[in-house]
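Here the complex is missing one protein chain, while the rest keep their positions.
Moving on to chain A:
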Amino acid sequence: MSTNSRWRALTHHHLFWPVAVLVFLLLVNVPFTPDFFSVKMTGGHLYGSLVSIVLFGSPLILVAVGMTVVIATGGIDLSVGAVVAITGALACSYISHQADQNALSGVLLAMGLGLLAAVVCGLWNGFLVARMGIQPIIATLIIMVAGRGVAQLITNGQIITINSDPYKLIGGGYWLTLPFSIFVVAVVVAVTVALTRRTALGLLIEAVGGNAEASRLVGIRSRRIKIMVYVFCALCAAVAGLMISSNTSAADGNNAGLWIELDAILAVVIGGTSLLGGRFSIGGTVVGALVIQTLTTTIYTIGVPTQTNLVFKAAVVIVVCLLQSPKFRAKVFGAKFGARFGAKGGAKPAVAETDTAASTDAAPKMEVS
C-alpha cells in the first residue's frame, strides 16, 4: 500500500476532520499556555489542561452521546437540559432532607430517584413521538419548557445546597488519580457502543432513521426503538444532571444544563452524524463534544474579550461545519479531499447551516466550572 493511498484512507475516515479540528484547537493553546500539554501530579491527583477539558466536558459528552442515538432515528431531543435540571433538583432536595447527608443509602436512593424521573421524561417523549406521531422537535419542546418549571417546583425556586461527600464524588471526586467523572463518562460511552454495535440495535436505529417506512415494512418495531432511544437519551442527561449538581453541591433549577441541548446537537453534528438521521458515530460525538469544550477553554486561555466570546465561538463553529461539508472541501481543497462520490454531499451542507444558526445561541454555558 502506497503512502498516498494510506493518506487517502486516513483523510476519508469519518473521524478525520473532527479529530483534525480538535488537534488544531489544542495546538492553538500552546503559544498562550506553553505547558498546555503537561499533566502534573499534585496531592495524588492529576492536574492539567487536558484533564480539565475532559472533566468539564463530561456532562456535555454524556448528553451528546444520548442525543446521537436520538438523532440517528431522525429525531431530536430538546428536553435534555430540563432533564439535567430535574434530576439535579430531585437528587439534591432528597439529600437535603436527610438527617445524615453523608449516608450512602440516602445518596443512592437520591440518584435512583433522579434516574427514575429521567425514565419518566424519556417515556413521555418517546410516547409523544412514537405513539402520537408528534414531530420530535415539538414533542420534546414540552419538557424543555415545562421541565424547568418542574425543577423549580422541586427546589421551591431556591438553589438547594447540600453537603454530602458520597454525592460529591460523582462530579467533583477523584479515583485512581483521575476525576471520577471521567470514569463515569468512559463507562457510559463503552456501554453505549456495546449496546449499539455489539447487538443489532445500531443497525436497526440506522435503518429507522434512514428510511422509516422501509423499516416498518421489514418488520422492525420502530416505535419500540424510538421509545428506547428517548429513554436512553434522558438517562444520559440524568447522569449529566447528577454530575453537574454534584460538582457544585447545589441544584439550580433555573440554570443547570441551560442550553446544553444546543451544544449537544452541535457536538453530534461535528462528530459527523447527519441531523437527517441514519448513520451515526458515537466516537465522532465524543470528539465533537471535546471540540466544543476545548473551544470554550481556548477562548479563556487566549483571552478573547468576554463580550466577543459568542461571536468567536460562532466563527469557529462555522469553520468546523464548513470543513465537515464534502462539497465545501471539494471546492476549496480540490477533489482529493472532497466527497468520495462526486456531488453527492447534498445533505451535509444543509445540516451545517442548521447548526451554525443554533450554535450562535449555544453560548458557552457549561455548568461545571
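To be clear about the criterion, a contact is a pair of C-beta atoms (placed from the backbone, for glycine too) under 8 Å apart; a residue touches a chain by one contact, two chains touch by 3 or more; residues count from 1.
Here, contacts and distances are computed from a predicted model.
One chain of this complex is left out of the view, and of "Molybdopterin-synthase adenylyltransferase", "Beta-carotene hydroxylase", "Protein LplB" or "Sugar ABC transporter ATP-binding protein", the protein name its UniProt record gives is "Sugar ABC transporter ATP-binding protein". The missing chain, though absent from the display, is touched by one residue of A:204, A:231 or A:244; that residue is A:204. Seen across the whole complex, the unshown chain contacts chain A at 198-201, 203-204, 206-207, 210-211, 213-221, 225, 278-279, 340-343.
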